[in-house]
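Encoded as structure tokens, the structure appears first; notes follow it.
In this view, the complex is presented without one of its protein chains, the others remaining in place.
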Amino acid sequence: MIFTVLIPLLLACFIPFISKFKHKVHTGIFVLLIPLIIFIYFIQFAGSGFEPVRHTYNWIPSLDINFDFHLDGLSLLFALLISGIGALVVLYSIYYLDRSEPLGHFYVYLMMFMSAMLGIVLSDNVFVLYTFWELTSISSFLLIGYWHFNERSRYGALKSMMITIFGGLSMFGGFALLSVITGTTSIQAMIAKTDAILASPYMPLALGFLLLGAFSKSAQFPFHIWLPDAMEAPTPVSAYLHSATMVKAGLYLVARFSPVFGNFEWFFIIVSIAGIVTLCWGSYMAVHQTDLKAILAYSTISQLGMIMAMLGFGTKAAIFAAVFHILNHATFKGSLFMVAGTVDHETGTRDIRKLGGLLTFMPITATFALFGTFSMAGIPLPFLNGFYSKELFFKSTIKLQDGMSATASILVDIIPYLAVLGSIFTFVYSLYFLFGTFGGKTQLDKLSKKPHEAPPGMLVSPGILVLGVILIGLFPSVVNGTFIAHAAEAVYGEQVVKDIYFWHGWDAPAFRMSLVVVGLGAVLTATRTRWNGIYQVLPGKLSANKVYDTIMGKLDSYSRKITTFYMTGSLRTYIAIILSTIVVVTFGFMLATGGFTIDFSNLAPVTVIEVAVALMITAAAVGTIYAKKNLAAVLIVGVAGYGVALLFVIYRAPDLALTQLVVETVSVALFLLCFYHLPELRKQSEPLGKKTINAIVSVSFGAMVTMIGISAHSSDWFGTISDYFLETSHSLGGGDNVVNVILVDMRGLDTLFEITVLGIAALAIYTLIKLKTNKGGK
Amino acid sequence: MEFIISILAGVLFATAIYNLLQKQFLRLVIGSVLLSHGAHLFLLTMGELKRGNPPILTEGVSDYADPLPQALILTSIVISFGITSLLLVLAYRTAEENNTDNMEQLRGNENE
Partner (left out) sequence: MSNLAVLPIIIPLIAGIILAFFPKWLTLVRILSKIFIIGNLAVVSFAAWLVFNQGSIILETGDWAAPYGIIIVADQLSILLVLTTNVVAAACAFYAPHSLSDRKEKYYFYTFFFMLISGVSGAFLTGDIFNMFVFFEVLLMASYGLIVLGGDKVQLRESMKYVFINLFSSMLFVTAVGFLYGAVGTVNMAQIAQRVQEVDQQGILTTVGILLFFVFAVKAALFPLYYWMPKSYAVPNPVISALFGALLTKVGIYAIIRIFSLIFVHKIELTHEAFIWISGLSMIFGVLGALSTNNIKLIIAYNIIPAIGFILMGIAVFNQDGVSGSIYYLIHDMLIKASLFLLAGTIAYAAGSSDLRKFSGLIHYYPFLGWMLFVSGFVLAGIPPFSGFIGKVLLLRGALAAEEIAIVIIALLSSLLILYSIMKIFIRGFWGEKDESFQPKSIKGRTVPVVVLLALSVFLGIGAEFIYPSIESISKYLLNPAEYINAVMEG
């Protein structure tokens, strides 16, 4: 099974070589083989006696991240859709994409996507699933940006990436949380531990994380905004990724986890609301579009919402209908996208305002569109699969269980009405699409090409899909037994036996709902131009797009504002902020841990001479601040340095004193040398506020180190390791000056690298002086 | 006495930082020098001050000052010297290239 997932990815590596010959043979012809092989592989599993199959391939076993492929009914349905529609889309693309396009790139991305999508539906391991999930986002990004010289393509690509990867990361968080709660990375094992998950206080968070991922990927309101902009991708991509497969990954995820969360009431509430709102909003907005692909995009959003809602209902009937509709939607929406692509290809436009009356020019395409749109609208005809699932949807909306909390019951009451409302608009935009393109008057003057029927090759793929629409409609129980029942079982957790009938009788509530949809839908279609003004009110100026644009814009402007606010480039600001942080936090810790200790025993006696030297150093240190001449300042620093040397003498450190004297002398000389040419010190001209801040920062920092120093000195728990040095200096070190022995022997490494530091400093100084910028040099 | 030296070291830190918060290069370098004095004095205080003889072994003496801090300070003094010299030259060269010894005029902008 791993081969089916990896074949597209592996063979994709060869596509760039094959595409060198694209002027002789269209690259797509080679590529077509890949989905076909995969489809044939998977179709062998289908049948009424299907049992889940499991294959495991190690990847990172020590982290419990493995390719655990679990093929159950749901995965099989998706795998067949991915490979089947994939094959049709590749076939279609051969006629749609011209050989002058960078075909290599196109097919590489497409195969990358196919691998990833198969990986999503087959992986039982959550982290592997996430891996493939992000790979679909990446390939979708690349495909939307395929014509990246268009500003709109780049915008759409970025938008889809930001939203779907946002969701992906959130889902990743959910997976990590679930794996921490259950201690496993396998979805099946998680389902087995449902009780543990439901008992965890973090369950709502995990659910929230997962749903964000699912909703953003499946374009649920308000994350739907990326899908219309994704229509910048070539039409085969829209048909494949953005209607039949990738956008259903979110549905897949919800379906996969519904055995876990299905009994949690908020799962029902959130998912149903999201689905129903998306259904209504998507279909309502679709009517307002003028671009054929935009109509289909909003239609896809709305249909995804409908399936999402059914998954939220979670009843046996609803899940069955949801799974059935996943299949049906793929067939009719796939064909409609191809129709839109064909129209675009043959007329040069997708703007419905310029189209019309194409029936006479493109009769076959028009027929396909007729079947597709009627099926989508749910017109009660026995050979349209869309009607069956629509009917099942209605039925599931009125069969929702009671006995839930107040919120849930209100929801149960209003869902059927919203379902009908959404479906009415579905009806309207379906007919609007059909008649706007193929009915009415022709406007040849507005078209850049003279329209004619598409070449036969281009008609094959939509033709097969329309055939699917009809066959599923005619023989629903065949499809049911082979695919749907198994898929529904995988989602629901136990066997789901449902029979699909066309006729339920005049008094069946679902049928009455359908009649209301058709009746009201027809009226609204006929009067569409009269109530069109409503879009000025709703959405009017409201739009989730604006929210996205605002967020992205603000992200840029605020990040700039915030960053330039504190990254001023001023060393003084930097030091002030760094030091204040250190002071505040360190004092905080000192208080919190009761760190300050002071111990007056064990102190050396105070003598006058030390106090005098200390005062001298203090005076010199303070004096540096007030010095007004370079020379004076340097000399004052020298005084401080010599003072420190004096202290060393007093404190029995003759070597230090000597070194300090030498260093101080050389330093002063260097100071004088370097600052001879520089401007004189100026009077401090800063405002008082700045001065105060400086003073506060420096004094508090000084106080802090003094306090820590006193405490450290007062903490006398241990003897020092120095006694050892005193004992062994002579016997082992061979010297009597213990400091020297330590430096050259016990801590010889320090000394070696101390000299190294000096050496590097010397080289750096040499470089600084010698290597001056040569204008013209690099 | 240790406390007096600790306070002195604290004062050196404070004045050093006050200098580091100024604009002119010379003051900044002076600040860094004072800072190293402060650090060294702290290190010195951590051994027990003024107890016993200088740590040079002599017959008949058993009480010596703590030699380890002295060794560490020595290393640190040399390193500080290296940095100070580099800083001086760097300050000189920067002032020469940028025609100013005022740090506040060297903020720069984003795209360079």
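Structure notes:
By letter and in written order, the chains are A and B; residue numbering begins at 1 in each of them.
By definition in this document, contacts are C-beta pairs under 8 Å (C-beta built on N, C-alpha and C of every residue); 3 or more make two chains touch, one makes a residue touch a chain.
The structure presented is a predicted model; accordingly, all values stated were derived computationally and were not measured.
Looking at the complex as a whole, the chain kept out of the display touches A, B. Checked against the hidden chain, the listed residues A:Thr407, A:Thr581 or A:Thr692 yield one contact partner: A:Thr581.
Mapped onto subunit B, the footprint of the missing chain covers residues 20, 25, 28, 32, 35-36, 38-40, 42-43, 45-46, 68-69, 72, 75-76, 79-80, 82-83, 86-87, 90-91, 93-94, 97-98, 103, 106, 108, 110-112. Residues of subunit A in contact with the chain left out of this view: 58-63, 65, 127, 130-131, 134, 138, 145, 148-149, 154, 157-158, 161-162, 165-166, 169-170, 172-173, 176-177, 179-180, 202, 205, 555-556, 558-560, 562-564, 566-567, 569, 571, 573-575, 577-578, 581-582, 585-586, 589-590, 592-597, 705, 708-709, 711-713, 715, 717-722, 724-725, 728, 745-750, 753-754, 756-757, 759-761, 763-764, 766-768, 770-774, 777-778.
Throughout what follows, only the chains that are shown with their structure count from here on.
Remark: subunit A and subunit B have CA centroids separated by 49 Å (rounded to whole angstrom). Note for the complex: subunit B touches subunit A at residues 1-30, 33-34, 37-38, 40-42, 44-58, 64-68, 70-75, 77-86, 88-93, 95, 97, 101, 103-104, 106-109. Put simply, subunit A touches subunit B in their complex at residues 568-572, 575-576, 579, 602-607, 610-611, 614, 617-618, 621-622, 624-625, 630, 633-634, 637, 640-641, 644, 647-648, 650-656, 659-660, 663, 666-667, 670-671, 673-675, 677-679, 681-682, 684, 694-695, 697-699, 701-703, 705-706, 709-710, 712-713, 720-722, 725-726, 729-730, 736-739, 742-743, 747, 750-751, 754-755, 757-758, 760-762, 764-765, 768-769, 773.
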